[in-house]
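With one protein chain removed, the remaining protein chains of the complex are shown where they sit.
Chains here go by letter, A, B and C, matching the order in which they are written, and residues are numbered from 1 within each.
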Amino acid sequence: MAEIRCHSCGKTNPANSEFCSFCQAVLGSTAVGNVQEPSLNSEYHPTNETLPDPVETNQVSQGRDPSMEGKNPLAGLDNALPLEPTVRDLTKPVVYPVQSSETDIQKAYTLLLSQMVKDETKRPTYTRSAPKKSQSILRIVVAGILFFTILVPILWNKPAAQLPSLSTELILFDQKISELSPGATVLYSVDYDPSATAEMEAASWAVINQLMARDIQLVLVSTTPTGPVQAARLVQNIISTQQNQVGSPLPASQIINLGLIPGGSAGLASFSENPSFFLKDATEMQMGENPASEQTQPVLDLTSISNLAMVVVVTDTPETARNWIEQVQPWLGGKPLMMILSAQAEPLIQSYYEGGIRQVEGVVISVAGGAGYEELVGIKGPALEMWSAFVNASWIAGTLIILAGMIHLVYTQMVQEKQGSGEKTS
Amino acid sequence: MSTADLVGALIGLFLTLSIFSYLLGDNYLFRLVIHIFIGVASAFVVVIAWYNVIWPQLIQPLLYGALTERALTIILLILSLLLLTKAVPSLSNFGRPVMAILVGVGAATAISGAVVGTVIPQVIDSIRLFNLPGSTGSGIGSWSTLFNSGLLLVGTLTTLTYFHFITRTDSKHPGQKTAWLRWFAKAGKFFISITLGAVFAGVLLASLAALVDRLDFIVSLVEKLFNP
Amino acid sequence: MGYFIDLDLVGLNWLRQLILHWVVVLSAVAVLVGFANLFRTHWNKTTNRKPGSGFSLVTLVAMILTLVFVGFFGPTDPLSIWIFNNIQLPIEISLLAILAVVLIVASVRFLSRSPGVFSVIFISTVVVLIWGVASFPGLDFINFSSLRTWILQIPATAGARGLLLGVALGTIATGLRVLLGMDRPYEG
Partner (left out) sequence: MNLDGMLDNGMLGLFFVVIFGIILCTIFSFSRFQRISLRNISAFTDFVHEVSSAIETGQRLHLTLGRGSLNGVQGASAFIGLSILGKIVQSSYLSDYPPLATSGDANWSILSEDTYNKAAKEIEPDTRIQTDVNQMGGFTPMSYASSTLPIIYDQHVSLNVLSGHFGSEVALITDAAERSGARTLAGSDGLTAQAIIYSSVDDPLLGEELYAAGTYVQSGPQHLASLITQDVMRWILVLIILGGGLLHFLGILW
């Protein structure tokens, strides 16, 4: 005796039953390929040329049959779009259920006909439109204008149009750094994707300089997979700049690269609960890898992260920033949590340092923040270098969006009128 | 500038220019570079995974760990080997239980993260909205504060109700929401577009910074080359 | 596996630590599996001469070379950093840089793509926020930056809260479906 397995609840029903006796799902359309009778599956191998056949159309009908509504948990749903009936059966091995009566077939044909008509009217006939010329022209024009406005101030290195305004967060940031006692340990998390390196290094350059100037002991960690390399690159840059400025390489104990904190938010949580667990791996990992981090003595007192004098998080994604705020900040025991954010993280993190409860005590945001901080502490770094070009770029970008948007709107309207067809552009 | 740096900078110049060529259209140079990129980046991540996780947390405890640590790590090792069978399509069934564990833990973490990380803090903040002095931008006077807090509350609620899925079935045209829900949804859409606009602007600024950096890099390199 | 929730929330620490540790290591092992998958894909492309097989060969070569050098010297070795600085970083930053153009073009076409009041709101928000970064000489009389701050603090935060809460609801529902065994993505 043939049996049909129900598609939605998986239980088996006698083949001549129309609905699953357990979950009331319609069996005809869903039982295809699940029929237990081997002869049906093994012998019949249809091709795409299979003509629409009574039973197949019968299956087609069932998703739409008004009398079925409410039987199948989903058949009754308006707007719950049945994929099987319209699509799946076009290419499906056809199976002959035991019950297929004349009336079924006739009903099926009529329904199929109406279905086909409806589909022909509804379905957009598919044409693989080649990339429009206007689009690529638009792209090239935008690129040209943008490049030009950026290149001008770079070439004739024009002084910054107007120095960025100092936000209160910057001043707070500087206060907190100046409150640090020399030799204190600062956790500095390098948490940005490689693609954001330019922006984040411009934003963080002045901060790192200030930390180095107060000979802070910097502990580098990261939660992003490429983070350790970024940290090592950072160490290299710091060492080279130190050699350029002071002339003497800084003591190896001053920067320690702890490497990766894996496991995302959960990993951060367990790091903030007992850092020593990660410390073990980190110290072992560090052996003979990074010249700047051979000596790992000072880290070993990192039994709890409240021993840290400050935590500075440099990140470009709001998710990472929120992880640090939610997982680490509660454990800091009042020690400040600082953030150096990319512009794309700003809107979502805003509420954490503007709100009534300030969970983040100071932020440097993007190039503007970096330039502002360099201006505040009176050093000339990458942020100030790119500042004027950045200002031009942002202004021209806004203008482009408005003007070109208007032009493009008018253009498309004209084109549509020319075509005179009501084809939808959206 | 040392030769290594010079070579590196020249390579960087070549790569940057070939990526920029994508703006003119998809071309072979761009394809070449992104294929190099895929290879290099993936290899880097694999090496870091080995150096930072697998070696220190799987191999080393096995070799040098204490007894209990070793015992635990052996179980872990077995799980890892089972998972590794996923790399071979014919054996991949052995890895299924491990994936089940991973999926279960992942789902649990997702739930707890969503509840503890998002729902509770956001709800509490929305509840504490009123009488939060200084939580507003132009926070002069209690009236503007009140207005802002009210706006914040309305925005949160309407945005939340914008997503309401189930609609009345006995309506003339199904798929339409009831009238008041539609008004809520409109208000919610308003706030949603503002939020997304803000985030979009942030992304645009970040990419502009990258663009400025690249152009700066090109210009300074060319200057170095022609008048050292 | 519902009881993981309790562990995650109430924090039976040692067990949670252990599970987490295992998951972390297993995910790292999964990276190896994924790498094998990537390698296999490009290997197949290279061997059976599909279009673009040359590119796949390039990927394989780059992969192997990086694996050998970086793997041998360690990811924080100066050589590895040289590779990272001069090959990976320029490409990554350049890709983000061309996004600037891509995004501007997208927002230019946005108005004509879906004309409507919400599109206008979206675009004007974008422009105000971009212009608010720095006041431009000659246009100081429009104080965009305070407007920018207000938008970021009130309406944007409100919308973000709603969106995040909605996403959280969806996440919880999905996670529960998986935990209660209604979805079983892992059985193949």
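The rule is short, and it goes like this: contacts are C-beta pairs under 8 Å (C-beta built on N, C-alpha and C of every residue); 3 or more make two chains touch, one makes a residue touch a chain.
Model, not experiment: these values are computed from the prediction.
Check B:15, B:192 or B:212 against the missing chain and you find that the one touching it is B:192. Against the chain not displayed here, chain C makes contact via residues 2, 5-6, 9-11, 23-24, 27, 30-35, 37-38, 40-41, 44-45, 51-52, 55, 88, 91-92, 95-96, 99, 102-103, 105-107, 110, 113-114, 122, 160, 162-167, 169-178, 180, 182-183, 185-188. Seen from chain B, the chain kept out of the figure touches residues 26, 31, 34, 37-38, 41-42, 44-46, 86, 89, 92, 95-96, 99, 102-103, 105-107, 109-120, 123, 126-131, 153, 156-157, 160-161, 163-169, 174-177, 192-193, 195-197, 199-200, 202-203, 206-207. Residues of chain A in touch with the missing chain: 8, 23-25, 33-34, 41, 48, 69-71, 73-74, 76-84, 86-88, 90-93, 119, 122-126, 128-131, 135, 193-195, 225-226, 263-266, 317-319, 330, 344, 348, 426.
Everything that follows uses one rule, which is that only the chains that are shown with their structure count from here on.
The busiest chain interface, judged by C-beta pairs in contact, is B-C. Each of the following residues of chain A touches two or more other chains: 139, 143, 146, 194-196, 198, 226, 228-229, 262, 266, 289, 343, 346-348, 351, 354, 390, 393-394, 397.
Listed for chain C are residues 8, 21, 23-24, 27-28, 74-75, 80, 84-85, 88-89, 92-93, 95-96, 100-101, 104, 107, 123, 126-127, 130, 133, 152-153, 156-157, 160, each touching two or more other chains. Only residues 135, 138-139, 142-143, 146, 161-162, 164-165, 193-198, 226, 228-229, 231-233, 236, 257, 262-263, 266-267, 270, 273, 277, 289-290, 343, 346-348, 350-351, 354, 368, 390-391, 393-395, 397-398, 400-402, 404-406, 408-409, 411-413, 425-426 of chain A touch chain C when the two sit together in their complex. Chain contact summary for the complex, chain C toward chain B: residues 1-2, 4-5, 7-9, 18-19, 21-33, 35-38, 52, 55-56, 58-64, 66-67, 70-71, 74-75, 80, 82-101, 103-104, 107, 118-119, 121-127, 129-130, 133, 146, 149-169, 171-172, 174-176, 178-179, 185-188.
On the side of chain B, the complex with chain C involves touching residues 4, 7-9, 11-13, 15-16, 19-20, 22-23, 31-54, 57-58, 72, 76, 79-80, 83-84, 86-87, 92-93, 96, 98-116, 118-119, 122-123, 125-126, 135-138, 148, 151-160, 162-163, 188-208, 210-211, 213-214, 217.
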